[in-house]
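Everything on this sheet refers to the single structure shown next.
What you see is the complex with one protein chain gone and the rest in place.
Here is chain A:
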Amino acid sequence: MEFRENEAIYSQVANFVTEHIMLGKWLPEQKIPSVRELASDLQVNPHTVVRAYEILQSREVISNKRGIGFFIHSDAIEKIRSFSKERFMGQDLPELLKNMYLLGITIEEIGAQFESYKKTMNQSKQI
């Protein structure tokens, strides 16, 4: 895994997990890789994975069943969506708005693009 320079590795590992859940690669109530397995797969220190799993536990995305492993909560997708939305509104949106303002991009231009993006996404889902 190639890590970005501007984000702590543990938070990139947490995002890796949430992305797998959102994309349906890992399903609710399923067991996820152990700390050691994921550390080895991503070539990171096991402590980094422990920290990422702690964050995901505190956000109730995964839970630790003692002696068995980590499992995805049944409502993990809603949980991820709600805190991801919060992060988007708080961090990504202000940045986007600033660029739109600087470049003179109107909401209508973006709106048209977004509608056609949704269309392609829905089509690929049906296939």
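What we mean here is this: a contact is a pair of C-beta atoms (placed from the backbone, for glycine too) under 8 Å apart; a residue touches a chain by one contact, two chains touch by 3 or more; residues count from 1.
Here, contacts and distances are computed from a predicted model.
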"Electron transfer flavoprotein alpha subunit apoprotein", "Glutamyl-tRNA(Gln) amidotransferase subunit A", "Diguanylate cyclase" or "ABC transporter ATP-binding protein" - which is the UniProt name of the missing chain: "ABC transporter ATP-binding protein"
Which residue of A:E7, A:E78 or A:D92 touches the chain not shown here: A:E7
Touching residue (missing chain; options A:Q30, A:N45, A:N64 or A:N99): A:N45
In chain A, positions touching the absent partner: 3-11, 36-37, 39-48, 51
